[in-house]
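One structure is given below, represented as structure tokens, and several questions about it will come after.
The complex is shown incomplete by one protein chain, all other protein chains being positioned as in the whole.
Up next, subunit A:
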């Protein structure tokens, strides 16, 4: 995914990351480079107090300049739209929740400076797949998130968020494509984000 690629390049350029430079270069080289990515996601959220996971499925669209469309199809249909300055959900415009909001935006919206400034990053690159581990530096963020794991090949395939409270969210991405342009529906969704 382009944003991961860009992130890695950014890490290299700034020399801020602690990951082995060679590994990051390799990973960056493997990632597909397009401004638009879309696909299906499968989210598996395990909350400590519930004896079964919250499972949701849907589609996502990433546009380098416009932001992210996160469309949940099951168990309830809902739409989440986010860019650098705005977050829209079924309940209307929301504040991006403290600290975590920034991470989410950074993951899906490409706010790379936030990730590199806020996390210690280590990585491994194997023949079939690569993996990155991000742990927050910020004290406030640490109270919410302990680590985040990212894994993929030419795309980001898998993302795991381990919360400090013990809840774990696993998101897998499938059927990723890189269309040259957005569909009318996607354009209309992004239109709602513009001020």
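Quick notes
Assume a residue touches a chain if its C-beta (ideal position, glycine included) is under 8 Å from a C-beta of that chain, and two chains touch if they have at least 3 such contacts; residues count from 1.
Assume contacts and distances are computed from a predicted model.
Candidate names were "Formate hydrogenlyase subunit 4", "Nitrate/nitrite transport system ATP-binding protein", "Molybdopterin synthase catalytic subunit" or "Putative exporter", and the UniProt protein name of the unshown chain is "Putative exporter".
Mapped onto subunit A, the interface with the missing chain covers residues 43, 45, 47-54, 56, 70, 72, 75-76, 78, 80, 84-85, 87, 89-91, 93-102, 104, 113-114, 117, 138, 140, 144, 163, 165, 167, 169, 171, 195.
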